[in-house]
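Below is a slice of the complex: some chains, not all, each in place.
The chains carry the letters A and B, assigned in the order they are written, with residues numbered from 1 in each.
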Amino acid sequence: MRFYETQEEPPDIKERLHRVGITNLRTVAKINWKGRVYTFIPTFEVTIDVPEDKKGIHMSRLVESITEAMSEAVEEEVMLSHTSLEELALAVIRRIEKKHRHRRAEVWIRTHLILEKTTPASGRTSLEPYDVEVGVIKEYEKLEKVLRVTVIGNTVCPHAMANNDGRTHIQRAVATLEVRTDFGEDITLEDMIEVVESSFSSPTYTLLKTMDENAVVQKMYENPKFVEDVAREILAKAKERFRGKIHVKVTSHESIHKHDVIAETWALV
Amino acid sequence: MRFYETQEEPPDIKERLHRVGITNLRTVAKINWKGRVYTFIPTFEVTIDVPEDKKGIHMSRLVESITEAMSEAVEEEVMLSHTSLEELALAVIRRIEKKHRHRRAEVWIRTHLILEKTTPASGRTSLEPYDVEVGVIKEYEKLEKVLRVTVIGNTVCPHAMANNDGRTHIQRAVATLEVRTDFGEDITLEDMIEVVESSFSSPTYTLLKTMDENAVVQKMYENPKFVEDVAREILAKAKERFRGKIHVKVTSHESIHKHDVIAETWALV
């Protein structure tokens, strides 16, 4: 049976498209993290470019590239090489290379990371969730990656504290740190999370016994910070530890307002 | 020209459907509030029931019922009668009655309400936004309404305060109050908002000069409340002022945790 390959025809309008593909695709993925294979269910976006003279792309080949990179058949490959989300993304790109002509390819993987933390007073283990996203962008032979972590913390207003004898308003804040850099740069999501989490008035914890809660409260009052302070501290620490284009955005869900306040900045290191 | 009316045919499977219609429809609406016509852009959901022997409904008649109830032609009617969201919803139902056979009809309108408040110290005017939703449900001749308001406030933990010499954790909290009652019951969204907003540790304001911010901070510390306290206070006040099925849900976006805490309850008055 022969099918029409409409995608290969020349389109009426000649314009290069930079990113064409699939998005919001949820599937099972596997990763070898410190010697142990983990399964998780991330969301994928995979795109390639389309030149002026081609009408479209073969979307199913992008889907196959994802599923093949994760299939049982490559359990061995997982053990050897998928040791990080960016290795996984690169494995998808390597399969696209065999299936679909392109000049630029991108693979984005969005998922959650759970890390073990120790609570500040009782010393218990608390499992902390983080939103993370990794993108690998190939243009000709150049490989870049984008690493993004989102962490929930808090801000304690120094202005209200100075004007109210130590009383102040406190609220949840959410910060995103993004680093765009060469694929080969050695940056872990865990280190990025640490940079962000340590820059709030206090880290937050899923499990807090009363003595831990007290320690967090005391830490917050000793460490009042504007949303601006949190953004500056994340940027300064990130500039010391990572190389690339660094972007920081902190949003504070003000407890005294119905709206949010933000501080955002960026730098190239 | 004659069209097939597939909707009128008997379906293969005989099951009554209770709610069939259109949702997430955004359009312009008008209301006469205290003698002045206001326009706004709410989101509509309009449904009717479908008996066992009918395949479907004529969706476009529901859309027409909305747009006719809001059209220029009825500017006069707006001046006379659309004095509240529930009057507007009823006006839509009255038009459906002329267009489409049904036993049960529902109209839901979701929008924002902006109310003028006075800040606690400087006495400035602050415009405060609230999410509101109104549903009118007609079954045979019985008319009920559901009124729902969502208000942003805060909680100040009394437990941490008792254990930390007056220091504590504070956070934004969001509360929803719903009353389901006879259509004729005289309940305003403004009164419901007042019930909720006065039950937090402090109300929140869009505009706060430093002296106002100080007043809010002082009020919060004098008024520590668990999310449970907020829910109880909303319920108790609502039971005094409104008649019907009352439902309260309060969510506190904890500043010391990555998750939220909730308190939810309900009562029939």
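To be clear about the criterion, a contact is a pair of C-beta atoms (placed from the backbone, for glycine too) under 8 Å apart; a residue touches a chain by one contact, two chains touch by 3 or more.
All figures in this text were calculated on a predicted structure; none of them were measured in a lab.
K.L.:
How many copies make up the whole complex, given 2 shown?
P.N.:
Whole-complex copy count for this file comes out at 4.
To be clear about the criterion, only the chains that are shown with their structure count from here on.
K.L.:
Could you please state the distance in Å, as a whole number, between where the Cα atoms of chain A are centred and where those of chain B are centred?
P.N.:
Those two chain centres are 36 Å apart.
K.L.:
Write out the stretch or stretches of chain B touching chain A in their complex.
P.N.:
Checking each residue of chain B against chain A gives 128-129, 152, 154, 159-160, 163-164, 166-172, 202, 204-206, 208, 210, 213-214, 216-218, 220-221, 253-259.
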